[in-house]
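First the structure, in the form of structure tokens, and then the observations on it.
With one protein chain held back, the other chains of the complex are shown just where they sit.
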Amino acid sequence: MGSTWGKRLKISIYGESHGAAIGVVIDGLPSGVAIDEAQVVKEMQRRAPGTQAGSTPRKEPDLPTILSGIYQGKTTGTPLAVEILNTNQHSSDYEGFVTTPRPGHADYTSRLRYKMNNDPRGSGHFSGRLTAPILFAGAIAKQVLKAKTGTEIYGHIIRIGKIAAESWEEAETPVVPAEGAFPQENESLAARMKEEIDAARAETDSVGGIVEVMATGFPGGIGSPMWDTVESSFAQLAFGVPAVKGVSFGSGFAVAERRGSVNNDHLSFDGDKLRMTTNHGGGFEGGISNGMPILAQVAFKPTPSIAKEQDTVNLETKENVKIEIPGRHDACIVPRALPVVEGCLALALLDCLMGKGEYGV
Amino acid sequence: MGSTWGKRLKISIYGESHGAAIGVVIDGLPSGVAIDEAQVVKEMQRRAPGTQAGSTPRKEPDLPTILSGIYQGKTTGTPLAVEILNTNQHSSDYEGFVTTPRPGHADYTSRLRYKMNNDPRGSGHFSGRLTAPILFAGAIAKQVLKAKTGTEIYGHIIRIGKIAAESWEEAETPVVPAEGAFPQENESLAARMKEEIDAARAETDSVGGIVEVMATGFPGGIGSPMWDTVESSFAQLAFGVPAVKGVSFGSGFAVAERRGSVNNDHLSFDGDKLRMTTNHGGGFEGGISNGMPILAQVAFKPTPSIAKEQDTVNLETKENVKIEIPGRHDACIVPRALPVVEGCLALALLDCLMGKGEYGV
Amino acid sequence: MGSTWGKRLKISIYGESHGAAIGVVIDGLPSGVAIDEAQVVKEMQRRAPGTQAGSTPRKEPDLPTILSGIYQGKTTGTPLAVEILNTNQHSSDYEGFVTTPRPGHADYTSRLRYKMNNDPRGSGHFSGRLTAPILFAGAIAKQVLKAKTGTEIYGHIIRIGKIAAESWEEAETPVVPAEGAFPQENESLAARMKEEIDAARAETDSVGGIVEVMATGFPGGIGSPMWDTVESSFAQLAFGVPAVKGVSFGSGFAVAERRGSVNNDHLSFDGDKLRMTTNHGGGFEGGISNGMPILAQVAFKPTPSIAKEQDTVNLETKENVKIEIPGRHDACIVPRALPVVEGCLALALLDCLMGKGEYGV
Partner (left out) sequence: MGSTWGKRLKISIYGESHGAAIGVVIDGLPSGVAIDEAQVVKEMQRRAPGTQAGSTPRKEPDLPTILSGIYQGKTTGTPLAVEILNTNQHSSDYEGFVTTPRPGHADYTSRLRYKMNNDPRGSGHFSGRLTAPILFAGAIAKQVLKAKTGTEIYGHIIRIGKIAAESWEEAETPVVPAEGAFPQENESLAARMKEEIDAARAETDSVGGIVEVMATGFPGGIGSPMWDTVESSFAQLAFGVPAVKGVSFGSGFAVAERRGSVNNDHLSFDGDKLRMTTNHGGGFEGGISNGMPILAQVAFKPTPSIAKEQDTVNLETKENVKIEIPGRHDACIVPRALPVVEGCLALALLDCLMGKGEYGV
């Protein structure tokens, strides 16, 4: 049951990179929400290969076909299923990795787990390609959230390798990167981040990064501690995205260095409107939303597929060997991962929001 | 359903700080595991107030009474319930906070969520006291894990405010802090961390920190991506612990600064035994355990209860006011939180482990 | 995770018959509902031994102690925990059954399942006594349902052994048995049912029966097919009550004998009010409530504990042997089970109701 997530809104992801199709069933959406499919496709193109700095030259059109759950342009309230056909596959690239696992990949662990029965082609169910249906579900969730509450979701990159940018911690409404541009609003930093990726690529290497996502307009009072909260749900979801190694909210790990007198978000009336004077908590106290922008950071490791020679083993001969991974790889997955993380936030927010019941929860 | 966690091993936490009792029901334990209750109590005493540097002088004996699920010293396989009676309560300390919410606390958000019906005394269900039953469940899980797989769990503090210590990232078996001592194995750093806490207390302030936990001996091949994994389950659980703002694994957020050639964990045969030459992944690839030590970090914000004057509001009069929080508070929660985080890791590991089926999952 | 039930409203039952206590944690209740504890106790006394025709002369006061979740007389919205202390136990009655299993009991199957580690005293977690916390949760759910929707729940016995009574299938508001009387509104049938029980007892035997429960005032449009429905949830819950062997709705198994032209419930306007002219469907079409009374039947097998000599085996010697079960047993569990089934209906209705979201599910 590993690829199923959600409490009220359930998503069930399927597919292998080089199988017939990948897709997702989304169960639990409210009925009657108009869905703009063109907007969903636009979101998915942000993740598509070849459209982002640092991304692989592979072309995956990633066009989603909706099979159910939308009728006359609106959600039916019954399950929404989508499929994305797989094309443009070069399965022969991947054959040896069952015996000679790639460092940093699931080749070895999936062999332990599935006893050599899982589909190894293109990393199978472990492929980054499986983030396309997560993103699809997230793009639907974004539209539902916006329709129901006016919530908007934004994202940017705050680190690529050694190049760091400012968090939106202080912002109530963020300055957003231009559409289609590298997703960092400071153009000078954006240029340096791209250089960092180019430098990694030039050395047949890869580089990691951190994305930050923000939701504005999300209502206060949502979430049920201890574990039916946006924080727990988003973290659970985000750690299912390949290469994620850290999740934080608000000021994140920096809170550990602070005094309480500095870190506490104070309350203040601005006329009739109650707000926090800072947002170190990232929109929560005690697991419940407080009406401030929701703010989260997600750390990605560098893409493990690199052409540089690396050490590994031959599991049949039990010898230590060298490996060079040929093929088309992203030097940095972070720009393509950003819309996926935004989608994860939308899904976590919507799942919690749906817990607010007409009968008084 | 906020205070219930788990897929196969379910824990259901209950209680308010100043109610009759707090406790937990643990459902799904394997039968026939001998439980050392004295060891459980010892674990709980690590969390008890007044026993740790920086902790409040309140005395809570925290003695757990097991009501079911253990027979003749062993787990029955049916639910294990425990209760911890509440004593030594000063409810009057908390009365005003419904109207004048404390910064950094759930006073305001719980009011939004429960419409003034939740028990505000001692922060009610939001009290840090509710980590006692989590810890109890974790202490049971530790013993079951050890009995079934030999897995051992360790923890230490790697940051208090400005004082940082080394991660166990490089260690296969960690150098562990002495029992009963401040939980940092480097005595000089331990002393400086205590000073950091003392300095905060002297200024009627508080300070945050980071704990790191490690599990050795956990089998490889455990976990089902995308979301039925130790990473997703631990993160979900840990973000339910009050004051947690970040969770990471292995090298954590530092992976974002690295090249793939540096970050990838290489495989190597050491005789017959396969291992990774580094452990930047913290024991996982693709969400499945790889046989290396499991390593995670959790960031805690500074305790929000401080005696210093702070800004807040009066929700009745809609005025901005000042607040000073009297009473007995921890200047730093981190030392007491450490065994709770260890317990969370034990619970996440055991829940995933129980998914390994006799019939071939 | 066997003793945990519910999607939005979670109940986690614990305890063994002769352990320290039994109880339940109810997670997910709405906040702010006034709870009449005296009414809850009254419900529980309907299940208590010695208070019903055919019941065992054992005295179990079954007084529940609420430990959390109620503050100033109202639900807090955080988990409600209750415990019922065990007293008046005669554990020695049960010792031999581990080796010589009682027919119709879980002695043998629990041995298979728990490998002799479960608590056998008083049947441990398998005891009918464990229906007390289910009933407690149901009694709370009844009050919440009534407060939120005006829904009332009724029950009666429609069969004891050979004596059958009329279903409430035709009733919009049922004629209810007098409080404290045998729960069958037809006094003549009630008398004959009691005779049926007395006759079984006189022969040191037992007898089965069928209970029927009804909810009036439950809103239409509740439930999400295929499986998040009152029917699926109630059936799942009811089959967890010891001795239940069948569950049906509306006309139940009788529908199998009918033509569609007879069985279909027709729609009709009665002034402005839409209703069905019959209620063969028991309040549902397609898994969604239709505003008619909810109607369900539950079949109970005769109590397996009888003093008559029976065949069984000695699991140590592998010989076939005879067994006579001494002790205090119910000749018929059905009257005491009735409030438990009513409670199950309340829980299933409330769990589904809570799925109706403020944001448009």
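Letters A, B and C mark the chains in the order given here, with residues in each chain numbered from 1 onward.
Quick note on the criterion: contacts are C-beta pairs under 8 Å (C-beta built on N, C-alpha and C of every residue); 3 or more make two chains touch, one makes a residue touch a chain.
Values in this document were obtained by computation on a predicted structure and should not be read as measured data.
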Chains still shown that are in contact with the chain withheld from the display: A, B, C
Of A:Arg8, A:His280 or A:Arg336, the residue in touch with the unshown chain: A:Arg8
Residue in contact with the excluded chain [from C:Gly122, C:Pro302 or C:Pro335]: C:Pro302
Absent chain, residues of subunit A that touch it: 1-4, 6-10, 12-16, 19-23, 25, 27-28, 31-32, 65-69, 71, 74-81, 83, 113-115, 117-119, 124-125
Subunit B, residues in touch with the chain not shown (by the definition above): 8, 28, 30-33, 77, 148-149, 224, 353-361
Absent-chain interface as seen on subunit C, which is shown: 1-5, 7, 13, 101, 103-110, 112-113, 125-126, 130, 159-162, 200, 203, 205-210, 220-229, 231-233, 235-242, 245-253, 255-269, 272, 274, 277, 280-282, 284-291, 299-306, 308, 310-313, 315, 318-320
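We take it that only the chains that are shown with their structure count from here on.
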Fitting subunit A to subunit C on CA atoms, where both chains share a sequence, rotation angle to nearest 5 degrees: 180
Nearest-to-centre chain - CA centroid comparison: B
Classification of the subunit A:subunit B interface as same or different, half of numbers criterion: same
Distance-maximising chain from subunit C - centres being C-alpha averages: A
CA centroid of subunit A to CA centroid of subunit C, Å: 45
Distance from subunit B to subunit A - Cα centre to Cα centre, in angstrom: 26
Per-residue overlap in subunit A, given as positions that touch at least 2 other chains: 224
